[in-house]
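Removed from the display is one protein chain of the complex; every other protein chain stays in position.
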Amino acid sequence: MSKLNVLLMGLVVVVLAGCNQSSSVTVHKPGVYKGASDPLLSANTEERATALSERFTMGQLDR
Amino acid sequence: MKLIKKQRVSQGSGQQMHSDAIDRRTFLRRSGVALGGAAVASSLPLTMMRQAEASPEFAPKEGIQTERIHSICTHCSVGCGVIAEVQNGVWTGQEPDFESPFNLGGHCSKGASVREHGMGEHRLKYPMKLTGGKWKRISWDEAINEIGDQMLKVREESGPDSVYWMGSAKFSNEQAYLFRKLAAMWGTNNVDHQARICHSTTVAGVANTWGYGAMTNSYNDMHNSKAMIFIGSNAAEAHPVAMQHILRAKENGSKMIVCDPRFTRTAAHADHFVRFRPGTDVALVWGMLWHIFENGWEDKEYISQRVWGLDRVREEVKKWNPQEVERVTGTPEDVVKQAAQILAENRPGTIVWCMGGTQHTIGNNNTRAYCVLQLALGNIGKSGGGANIFRGHDNVQGATDFCVLSHSLPGYYGLSNGAWGHWSRVWDLDPEWVKGQFSQEEVEGDGGKPVHPMNYKGIPVSRWIDGVLEENIGQKDNIRVQVLWGHAVNSQTRGPEMKKAMEKLDMLVIIDPHPTHAAVMNDRKEGTYLLPAATQFETYGSVTASNRSLQWRDKVIEPVWESLPDHTIMYKFAKKLGIADQLCKHIKVNNDEPLVEDITLEFNKGMWTIGYTGQSPDRIKSHMANRKTFNTTTLKAEGGPNDGEYFGMPWPCWGTAEMKHPGTPVLYDPSKPVAEGGLTFRARFGVEHDGENLLAEGSYSDGSEIRDGYPEFKADVLKQLGWWDDLTDDEKTAAEGKNWKTDLSGGIQRVAIKHGCAPFGNAKARTFVWTFPDPIPVHREPLYTPRRDLVTDYPTYEDRKRFYRLPTRYASIQANDFSKDFPIIWTSGRLVEYEGGGEEQRSNPWLAELQQDMFVEINPADANDNGIRDGQMVWIDSPEGAKLKMKAMVTRRVAPGVVFTPFHFGGWYQGEDLLAKYPEGTAPLVRGEACNTGLTYGYDSVTQMQETKVSLCRIRAT
Amino acid sequence: MAKQQKTKGRHAKIILWSVVTIMLGATLLPLTGYIYVGVTSASAQATEESNPRANYWRAVREGGAGYVASQGPYTTNTLIQNGGQNWRQIRNGPVSTYTPWLLAAVIGAILIFHLVRGRIKVTEPRSGRMVERWGMGERVLHWYTAILFIILAITGLSMLFGRTVLIPLLGPEGFAAWASVARLAHNYLGPFFAVGILIEIVWWIRHNIPNATDMKWFAQGGGILTNTHPPAGRMNGGEKLWFWIICTFGVAVVVTGIILDFPNFEQSRETMQLVNIIHTVAAMVWIAVAIGHIWIGTLGSEGSLEGMTTGRVSEEWARQHHDEWLEQVKSREQS
Partner (left out) sequence: MARMKFLCDAERCIECNSCVVACKNENDVPWGVNRRRVVVLNDGVPGEKSISVACMHCTDAPCAAVCPVDCFYTTDEGIVLHDKDLCIGCGYCFYACPFGAPQYPEQAAFGVRGKMDKCTFCAGGPAKNNSDAEYAKYGSNRIAQGKLPLCAEMCATKALVAGDGDMVADIYRERVLKRGGRPQTWGWETAYGAQG
């Protein structure tokens, strides 16, 4: 097979990879991410959740 | 769908931004991505991201100690707590103050922006003076010396009354008190501030009805209301945080009525909206009262016990049958009746009014009509009821109480010799020295009799221009030096005449954090001085919220640039003018700065009339520190060090601080003992009139030993009652021959309260004010009215020769028919993002961005008639000759035949942008035509309040 | 004579209508996705409970515009725009699902054809006589647009499929670096490409008016399957078809591209969404066809590439592929 044929085959493979995309829309689950790391994701979430709910109560409930 | 098109700031009309106001932020934001190669480079991920915003010196830094400082918002009178985060003296963050019972953390856009004060990029940075038409930087010493010399020269030539001291509602209580004292030491009553043009008709009208001219209840107390009626109040834009309490009340089931010529943001939340023609408040209120009387909905027992003169009102109200009400106000019968019915069926109900009601030639009639409505319904002196008169500026209540006013000394003592005597004793000065400071030439007073200038009401802020321009006025010479100390002249009507007056002055001194519209609107070339004042975040002291509570501000940052706190500037002037020793006789001065706490303690010694005597600095600070212990509805501390006290000790806080009076949360509420904040109506107008008893009948505060009405307390009254011996020996000495207002020991107040009595007596509220031009409030057509057919039935007053020293015109103006050429009613009002003259907010990028153009609201019908498109520039012609250029906003907020303009803009004059006239770098980001340039003549018949809510105009496309 | 004019008129009409049909088709077909979304959301709404203040909230859902004090180039006065969801469904759904299959199908077909049928050779031995086929200007123009086309196609495809195809290869940072370069190249080169395409259309339109010969050419399927060579003028039917695809799909891509590239003319988000879908779909079709064009011009047919590189083709090649044109050239030379 000629070099050109190999090239063509490669092109087909790449294009087929594009076809692999699912037709249903991706649902992004919390925490699923491939980019730079955000320390917020690895922080102590339990403690933070408590702090945030206390803060919420302070702001929203009338004394 | 449309994207809001505003390409870039620089491309907007010149109106939007100063060319060099494309400051660092804008520059960095833009320069990041340019065309061509630079764009490629900067968009590469490897290059550093452009900053989200670029004022790194004000950004919070990691790893630096953060200090939390508590202050009070300096915008409106709600008194919202502000938490500032400061790092190394730089204000880097702002947090909600959840503990404040007033705002519970909430802020409006202005409150959320106060951190910008610390950046002050567009502030006035140094003292400056105008020479040869150019601004020149000078030092503080030069400024004080030059100004002081000129003042002394004018004093020599024309007397002290030719220097006008215009004060500010932005002063703290201490500064307001010191300022009024400074004017007194200088020897003039030509001192005034913005209360004159915001709620002076309220203070006069309300005080003459039941005793005190202040908000009776509180924002928080509205939680208890069953009905709320707003007339001429747009709380959603003027007092946004108050809406937190109002909407909570609504969620508790309260009914909300909004009466306004305009469909406001507040009206959007109302259960019932009443649209009426501007300037017909009395007719509308009498229309509602007509239904109340007709159906017997009034509170008869309450009236018989606590209200005097209502039968005379009935006579007047009889004329206001639904047909006549509709003819005058344009409001149909069922709408008015429904409003009346809601009020009758839901008690207690509260009434809220603001500038929409007060700024009229008959403003005092309006305010008294509102009072009568509430009295007839029996709503005053009750939790959930009351007249909740929302004040404007953060400390306009305090500045009013300290009487930065031309007609009174602090505490509303008036200008009589007795009042001067009282304050001379408090100041520990010889009354003869004080009198000697004044001009000694008697002049013809308002009533035509000669009067000493010391006892003669000065020229009010609304009329200072006439004090410059008019001939034949009630003082030796015209005003020659004008000191505008924290006053926005664009909040005053008659721009062209003001320009003329400014140009006639010998000297114009502007003391403000910003250069203000006053610095640029005139064509002076010499003798204008700009002095940079610090904001209230750069100093400390007490401030009185609209509900009469005192709060303490801590200093957030040091004054920026070369600005100085107002009281320091006052002291510098006093020193130059040779009155510093008298001014600060009992006040410690550090490096030209009078000690704030000493000033508080000094006014505590003299403010007996309205009970500013119990709020010592220590007590106020303790309330601030423990603010979370106060209940958010009752404002009463539950436990903690201030147990049982009301937040900020709303005045009257009777007696001395040692007496620990808790403050009065609801005025005239007899359900509580006076010692615990209860009260009766004040016996202010004597015990009888024309043989009729003015004292209360069968109504008295809880625990009162006198179970009926009684007059105010004096030494003699105590003796008659056999309570004299309850005084200590020292108190007896001080109280001898004195009354509850002038006894500096507070003994008379203490003993009266000990016996459950209100020191100021127990009387009825009066609905017939025999001392006023209209004893019963009546409707009178505005001077510039479109309804010529009503002028014969409801004419205005006769012209007056001398009124607050000035000739004042009424009928001679109304005689002209302008309605043909100027067919549209012109009214004005507030925007939420700006306040007052708007200098401060229009210089703040966060706020300025939200309102970039001066605009006029026009109904689609009028827009079509005049060929005007939404968003186009239009001219507004005023009947007095001014022409104003602004953007049209075609909207149904206003009714056909009415246009509305906001009043916060400045920096334009009759279509011309004055950008070039500002000292470099101090121009506000947003400039626009000041609507008051075109608003017209017209002053209230009691207080000289200016008419800004009804005028006429013509609109044409540019 | 009259008859000839009559047929000419008919030709013009046919051309006009086919252009209109193809243009409309290229523009409208991708939009059928909106019908799909509309139908599905309508059925979803039908299940909602009735609400006393439904009118108000329906207005919100329908994207009613209001007043907003905030101002900025990207600030809208609409609360909820539903167009975005539709656009997302179409772009991430049918568009990115089917268009790569189109490419795959084209490439696959070429590959199979190439493997089975091999290269189309010039049957007669080369005599060395050359005929000028493309002038210097034409060749410069062709390669100018061709190079830009390839760059734009690669960068454009990176934007659409890079997330699926390239991120796994390059990693997020690597791909972001490539994508920002690709986006810039795409945005800055696009307008230059557009100019080239427009010049080509104007320049070559007179050679590409369909005629009866083309009908025959098409009737024989261009002779590709039968390995024959139906008669053709300077442009054979296939080349004319390629030209008209450029005139329709190409112009659609160019016009939509310009709209997308200059967002500063108050285009609404709805416009941008619509235009983006048209741009993507039309470009994918164009790329698919272009792959065929490239194949025929290079590997598929011996001797074609010379025409575009040197400007001249062998007389044998010309006779085989463009016999009528060769005749014309010869007769012109003789006269």
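By written order: A, B and C. Residues from 1 in each chain.
The definition used in the following text is that a residue touches a chain if its C-beta (ideal position, glycine included) is under 8 Å from a C-beta of that chain, and two chains touch if they have at least 3 such contacts.
Model, not experiment: these values are computed from the prediction.
Undergrad: Can you list the shown chains that the absent chain is in touch with?
TA: The chain that is not shown is in contact with A, B, C.
Undergrad: Pick from B:Phe273, B:Tyr456, B:Trp552 or B:Tyr797: which residue touches the chain that isn't shown?
TA: B:Phe273
Undergrad: Tell me which of C:Ala194, C:Ala232, C:Val253 or C:Met272 is the one touching the absent chain.
TA: Looking across C:Ala194, C:Ala232, C:Val253 or C:Met272, the contact with the absent chain belongs to C:Met272.
Undergrad: Touching the absent chain in the whole complex: find that residue among B:Ser113, B:Ser462, B:Asn762 or B:Ser843.
TA: Going through B:Ser113, B:Ser462, B:Asn762 or B:Ser843 one by one, B:Ser113 is the residue touching the chain not shown.
Undergrad: For subunit C, which positions touch the chain that isn't shown here?
TA: 51-53, 56-57, 59-60, 64, 66-85, 87-88, 91-92, 158-160, 162-163, 167, 172-173, 175-176, 179-180, 183-184, 187-188, 191, 260-264, 269, 272-273, 276
Undergrad: In the whole complex, what residues of subunit A lie against the chain that is missing from view?
TA: 25-41, 43, 45, 48-49, 51-57, 59-60
Undergrad: Name every residue on subunit B in touch with the hidden partner chain.
TA: 6-9, 25-26, 29-30, 32-33, 35, 39, 43, 45, 49-56, 58-62, 93-96, 98, 103-113, 115-116, 236-237, 240-241, 243-244, 247, 250-252, 263, 265-266, 268-269, 273, 832-833, 845-847, 849-850, 891-894
Here is the rule we use: only the chains that are shown with their structure count from here on.
Undergrad: Using mean CA coordinates as chain centres, what's the gap between subunit A and subunit B in Å?
TA: 55
Undergrad: Taking the mean of the C-alpha atoms as each chain's centre, how many Å separate subunit A from subunit C?
TA: About 33 Å separates the centre of subunit A from that of subunit C.
Undergrad: Where in subunit B do residues touch two or more other chains at once?
TA: none
Undergrad: Specify, in ascending order, the residues of subunit C that touch 2 or more different other chains.
TA: In subunit C, residues 173 touch at least two other chains, as defined above.
Undergrad: Report the residues of subunit B in contact with subunit A in the complex, numbered from low to high.
TA: 96, 98, 101, 104-105, 248, 628, 631-632
Undergrad: Given the complex with subunit B, which residues does subunit C contribute to the contact?
TA: Touching subunit B from subunit C are residues 63, 65, 68-78, 81, 173, 176-177, 180-181, 184, 264, 266, 268-270.
Undergrad: In their complex, what parts of subunit B are in touch with subunit C?
TA: Those in contact with subunit C are residues 1-8, 39-40, 43-46, 833, 849-852.
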